[in-house]
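With one protein chain held back, the other chains of the complex are shown just where they sit.
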Amino acid sequence: MEKLAIKNIKLHYFTSKGVIRALDGVSFDLRAGETLGVVGESGCGKTTLGTALLNMPTPPGRIVAGEILFDGLDILKLNEDELRKQIRWEKIAMVFQGAMNCLTPVYTIRKQMMETILTHRKMTKQEAEERIIKYLNLVGLSADVLRRYPHELSGGMKQRIVIATALFLEPQVVICDEPTTALDVVVQAQIINLLKQLKEQLKLSFIFITHDLATEAEVADRIMVMYAGKVVEIGTNEQIYGPQRAAHPYTQLLMAATPRLRQKVDQLAFIPGTPPDLLAPPAGCRFHLRCPQVMERCRQEEPPLVEVEPAHTVACWRCGHE
Amino acid sequence: MYWKYVIRRIVSVFFTYVIIIFIYSALFNTVMEKTIRAQIGEQVKQEMMVQSHIMSAAELKRYQEERLAFHYKRYHLDEPFLSRVFWRAISTLKFDFGNSTIIRSAAGERKVLTIVGEKIPRTILLFTLATAIDIIIGVLLGMKKAQKPGKFLDQSTSIMTMVVYGMPTWWVAMILIMLFVYKIAIFPSGGLHSVPPPQGFAYVLDLLYHLALPLLTLVLIGFWGRAYLTRNIVLSTLQEDYIMAARARGLSERQVLYGHTLRSAAPPIATMSILSLLFSVGGGLIFEGIFSWPGMGNLYWVAIQQNDIPVLMGNLAVTTLFYLSGLVLLDLIYGVLDPRIKVGGKA
Partner (left out) sequence: MKLKDLRETLRDFWGEFRKVRYGMVGLVMFGLFLLIVILEPVLIPFPETGRRWRDITYWEDNPKNAAPVWVNWFTRKDYTPQAVLDKPEISERKAANTQMVEAVFTYNYKYDLPPIDLLLRATGKGLLNLAVHLERPDGLSIELTKKSIRLSGEAPVRLSLDKEASGAVGDFLKTYEDPDVLRGVSIFTVKPVEVFFARAEPGILRNPVPLKGEYRIKLTCVAVGSGAFLKEPALTVAGRVFGLMGTDASKRDIWSGVIAGTKWALLIGLLTSAVAVIIGVFYGVTSAYFGGAVDLVMMRIYEVFQSIPLLPVMIVVSAVFKPSIWTMILMMCAFFWVGSVRTVRSMGLQIKEEIYVEAAHALGASRGRIIFKHMLPQVIPYAFASMALQVPVSIVYEASVSLLGLGDATIVTWGQILHDAMQGGAVLQGIWWWIIPPGLFIALMGMTFAFVGFAMDTILNPKLRTR
């Protein structure tokens, strides 16, 4: 059975301007030991997905439908207390975007890490410290950082601490939301290698959210492409990035828009238009206004996700519907 | 490093203090000179009236000059203006407030230091206590408001804050006194204690009885503003990423709110609180007057009416000292409260 099975999640933000349908029927699974990459433009709902999986939508958001099954148990049915004690950080942890600001500035690192461990586990201060140091070493940091305040550390160090904190309770699923976006390339490479290494070592399952396709190619086993709150394509790394091109027009355009190291381009390709307003999304396929292969049917009906080849599903009227 | 900063700060505040004392001295000496001279003139005229039946015209003239000289000397008007300003300022800075010209302490003493020293505890008992209570209620209420922003509690208390914003406390006092002292006699009309004051524990009860209405009035009006400010500070803190991160880590709401949030919001809240507490030592001139509460504010008013410059200087010197110490204290602990601020860095 899959580790995580997401079925038809809908997360809406209820603002004074109206209802923003940030996630509008998202379904996918995560198998044990794999890294599922989630890609898409800004505003497609991928970060929202991260908070949804912990059932912690940012207000005024609310999950209005769907199930999140962890080992078969629907965590959306749990109350706040159960979520806190059993799921968050115990089973599912998160490595946040912008490590800049996800550590409380007025507490030392020691205080924050200790607090997290001791909230979840009964152990002595001694034992807790030992475990913290073990994981700090694992991410390449010395125990020195414990007595520092977040603002005294570099971006790379903070990111490592965040990773260590995410891992030290030995959760089974780790959601990484743009973990390397704010870092320079050298550090980026280090972090990515670290993550890959840890995954092997600790047998973790990752959900890796990013808009950087290149990074995604490095880490993900399978890739899920999102657009305007919906899943448009899921496939293996090979299938999406490989020589036979990805099936969904959007994915193809994304690939084309990513500059390659050895390809000379006269003009950077881009996708014309802007992502739709999620307050009033277009009818039919949400991509149809920008799609170069749009058909009449696309304007009217929303395409479902269908399997076009084993382990490769696409939501497009042009794929698998002949 | 830290200590160098401390010393520098204290020195700079000291200079500010010196300047202020000189300003006070100049102010009082200039401004009150006219009235004092006029008053002395009146006084001597009175004295002359009494003597006019006995003395001859020539004797009377001499008497007048004598009396004028006496009074001028008493009020130090015989010295040149700048020297008066200067020496008054210097002695105030040495905390040698000298003797009052007229006012006496409860025991009949004229040392200004004693007089002022007597009044301070009373003002603190009322105003500082009220401020402290306001801070506690305000901060707690503010946090509650920040937890459910935009909902009923938040909106209604915010409206209340705006309603009392322009309301003079002394007016509310007038109304409450009219109601609860005269219409329905629950509270005493004012003063520190009954006359004659009871002894022992009964004295404490009597004091509390007299403290009740003024304290209540101050507290009722005071906490709304603090609650509003706290709510804003806490609310903006709650939107920070690290708070969401703390929640994601499975920390309890209590840990998140009273730990991470409050602790992060502490610096501005502490600023607000400490300044209020220290400023409260000045008391409320009018408020104390309405309740006949014999504190610092009331002392100031009495001193104005009696042209008692030494007392005025002493009173303001002490109040200003408390306030400036507060500023220094704040600067110093701000660095402790917020590790991001390197003490000595830019404000």
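Assorted remarks:
Per-chain numbering from 1; labels A and B assigned in written order.
Keep in mind that, in the parts below, a residue touches a chain if its C-beta (ideal position, glycine included) is under 8 Å from a C-beta of that chain, and two chains touch if they have at least 3 such contacts.
Here the structure is a predicted model, which is why all the values come from computation and not from measurement.
Per the touch definition above, the residue from B:Lys4, B:Lys34, B:Lys94 or B:Arg254 contacting the chain not shown is B:Lys34. Touch with the chain omitted from the figure is made, among B:Tyr2, B:Trp87, B:Tyr165 or B:Tyr203, by B:Tyr165. Here one chain is not drawn; of B:Gly117, B:Pro149 or B:Gly335, the residue touching it is B:Pro149. Contacts to the hidden chain, counted on chain B, fall at residues 12-13, 15-17, 19-20, 23, 27-28, 31-32, 34-35, 149-150, 154, 158-159, 161-168, 170-171, 174-175, 177-178, 182-183, 232, 235-236, 239, 282, 285-286, 290, 300-301, 304-305, 312, 316, 319-320, 323-324, 327, 346-347.
Here is the rule we go by: only the chains that are shown with their structure count from here on.
Centre to centre, using the average C-alpha position, chain A and chain B are separated by 57 Å. Across the complex, chain A meets chain B through its residues 51, 54, 56, 58, 80, 84-85, 87-90, 93-94, 96, 98, 100-107, 115-116, 119-120, 149, 151, 165. Chain B makes touch with chain A in their complex at residues 240-253, 255, 259-260, 263-264, 266, 337-340.
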